[in-house]
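One protein chain omitted, others in place.
By letter and in written order, the chains are A, B and C; residue numbering begins at 1 in each of them.
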Amino acid sequence: MSSGGNADIYHEMIVDYSRNPANFGKIEDPDVTFHDSNPLCGDSIDIDMNISDNTVSDIKFHGKGCAICMACSSVLTEITKGKSLEDVRAVGKDDILGELGLEHLQAVRIKCALLSLKVFKSALYTYLGRHMQDSGSSADPAAADAATSSEEIDRLKEEVAGLY
Amino acid sequence: MSSGGNADIYHEMIVDYSRNPANFGKIEDPDVTFHDSNPLCGDSIDIDMNISDNTVSDIKFHGKGCAICMACSSVLTEITKGKSLEDVRAVGKDDILGELGLEHLQAVRIKCALLSLKVFKSALYTYLGRHMQDSGSSADPAAADAATSSEEIDRLKEEVAGLY
Amino acid sequence: MIDAIGDYYRTYNANTHRAVYALAEEATEAYEAVRDKVAKFVNVKDRQEIIFVRGTTEAINLVAYAWGRGHVKPGDIIVTTEYEHHSNIVPWQLVAEERGAVLEYVRIDDNGELILDDLDRLLGTGRVRLVAFSLMSNVLGTITDADAIISKCKAADVPTLVDGAQAVPHMPVDIASLGCDFFAFSGHKMLGPTGIGILWASKRMLGEMVPFHGGGDMIREVHKYESTWNDLPYKFEAGTPNIADVIGLGAAIDYLERIGMKNVRSHEVLLTKYALEKLSAVPDLKIYGPKDASRRGGVISFNFQSVHPHDVAYIIDEAGVALRSGHHCAQVLMEKLDVAATSRASFYLYNTTSEIDALVESLDAVAQKFAVRGKKEEDGAVK
Partner (left out) sequence: MIDAIGDYYRTYNANTHRAVYALAEEATEAYEAVRDKVAKFVNVKDRQEIIFVRGTTEAINLVAYAWGRGHVKPGDIIVTTEYEHHSNIVPWQLVAEERGAVLEYVRIDDNGELILDDLDRLLGTGRVRLVAFSLMSNVLGTITDADAIISKCKAADVPTLVDGAQAVPHMPVDIASLGCDFFAFSGHKMLGPTGIGILWASKRMLGEMVPFHGGGDMIREVHKYESTWNDLPYKFEAGTPNIADVIGLGAAIDYLERIGMKNVRSHEVLLTKYALEKLSAVPDLKIYGPKDASRRGGVISFNFQSVHPHDVAYIIDEAGVALRSGHHCAQVLMEKLDVAATSRASFYLYNTTSEIDALVESLDAVAQKFAVRGKKEEDGAVK
């Protein structure tokens, strides 16, 4: 009956990240912040971000989560930090899972692994939505440049809804 | 799986009674009347009675019911008609079932057989309860004679509740 | 189906959703897989709209509490029909009383079909808040003209609830093309276990609904003084679900799909045609509902003029066709037909014409026993 190899996923990298998560903490007065939780296990993650020049200039996370959640959150922040908005919009679950050798994670644990990605994408569309309004009422050409269509935001929302 | 011998209970006497029930009908302006039904099968019976000199001087029933119900109602009215209140208070389910050879009736059909007895006993305590009040406020010695203690009425109510 | 339930208890008996370990995962997967099966079986696109409940009764009560109490206003009209099961009448009586609304009925004609003029008249008042009807009468067998009703209601912007308890087991049902707002049915009527049923409701309606039962699994976060709710469908599935019976229902659906609902239906049409013909020849027997087998399902209700259906069922207990006598939880219909009860034969995929022959034979014997041809003198007369 046992699915076997449960413990395999707890390799050194995961354990290390869970003990020393990367980019763990809060940003004072961040450009955008988002919170979500998994109702079944009680994991809960906040992500704070600063965005300048269409780039994730800083990102930190905090909250409570299991080792899988902590490791994936760490990897997510490492992957996205310093990247352009365009690049991070393309980050998907395979990028996170692949980095940690979790491609074959069981369905129940997928939520642990992807909670932070969900929060990240939510933070992103929150930022873009706000930014779009701003750019509508300002004459800043850089902002107009970065402005995103509302379809793009809807697409992100859908992606979040379909994540797990 | 079949309990066998179901049809045995439909002997001639039952069929006859169901086709020609005894004392079927209504009494104009009866001394007491009572109605009840079986929620599961939809059988419903009314009993009307006249009572004089502490005797069931007349009794009729009407309503809808199966052959068992009709036969038992017929037997009940035949047994009780003309009898003293004391005697009819003692009439029990075995008197009815025995008369029709239904001693071994299955649990589900017992309700069909005893609905009219339940209605009869209910009519009786309704009458006695009313009568007790009457006798309290009147000086009629005959009434006082027949007057029943409220315990006796409670006992009847309990009997009704425990019938099936 | 029995095997599926036994397997569940023997192997992956663990509570769904709650725990991490492998047993629980298998239980959750099996449970959720049935949700997909159900969605496919009745053609629902979005699995989040499938809510597991105890049965049709709970499904309709859920709507009455979680939607009805918030949306029915004093003076509103809730419409149902004369051939409904109690579970599609009593919940609306309770809501109507609580909210100061009224319950009105679409009547039936002599053929046992709905008089849709009644619906037009009621919709014309502009006060109708909901129209609730069964897709197939469990007494008369009548197949409701759901398309006509739903398009009238849509035109009047009135939501519809369909009781599919009798229809889903006996004919192909396509909720998407029906276009109703709520749809309820029961597992035990489709060869599945007791204790499990389904409410389907559109996302739009579910979004308008408050939670029904509070408790485990339906929450997102519980704090001392407030809580937030879980996503659909879990918001409406509080407490330990009836896991084993959901899995049993899945097995029943597999079985029905292997046979094919079209085949189930056409087999029943054949049996019904045959039975209607044979039963018409039984002396003194009144048959209720449509005479045309293409407009009805395989339940046939009938009565001898002078033998109580209770007695009929009891005497022919051995005939090999499930014959029930009673009000079939449709007392409003009984009142309309002016009887206390009816006898009802139900045909399903496993029945044969020879069983119908056996039924008719035993009915003939009953007729003989009670000599129904010779009418009793009193005949309902009250002296």
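Going forward, a residue touches a chain if its C-beta (ideal position, glycine included) is under 8 Å from a C-beta of that chain, and two chains touch if they have at least 3 such contacts.
The structure displayed is predicted, hence computed values, not measured ones.
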Review point. Which of the chains on display does the removed chain touch in the whole complex?
Key: A, B, C
Review point. For the chain left off this view, which of C:Gly75, C:Gly100 or C:Gly239 is in contact with it?
Key: C:Gly239
Review point. Where the complex has a chain not shown, which of C:Ala156, C:Cys329 or C:Ala358 is the residue touching it?
Key: C:Cys329
**Study point:** Selected residue (touches chain absent from view) among C:Arg127, C:Lys152 or C:His213
**Key:** C:His213
**Study point:** Among C:Lys37, C:Arg296 or C:His310, the residue in touch with the chain that has been omitted
**Key:** C:His310
Review point. Since one chain has been left out of the picture, which residues of subunit B touch it in the full complex?
Key: 1-3, 6, 37, 39-41, 106-109
Revision key, fill the gap. Subunit C positions in touch with the non-displayed chain are 1-2, 5-6, 9-10, 14-15, 18-22, 54-58, 60-61, 64-65, 85-87, 89-94, 103, 105, 186, 188, 193-196, 211-219, 221-227, 238-245, 310, 313-314, 317, 322-326, 328-329, 331-332, 335
Exercise for review: List the residues of subunit A that touch the chain left out of this view.
Suggested key: 2-3, 6-7, 9-10, 15, 18-21, 24-26, 40-44, 60, 62, 64-70, 109, 112
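Please note the rule applied: only the chains that are shown with their structure count from here on.
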Practice item. Show which chains lie in contact with subunit A and also with subunit B. Key: C
Revision key, fill the gap. Most remote chain w.r.t. Subunit C, using mean C-alpha positions, is A
Check your understanding: Whole-Å distance, subunit B centre to subunit C centre, using C-alpha means?
Key -> 38
**Study point:** For subunit C, residues contacting two or more additional chains
**Key:** none
Practice item. Identify all positions of subunit B at which a residue touches two or more other chains, and write them in rising order. Key: none
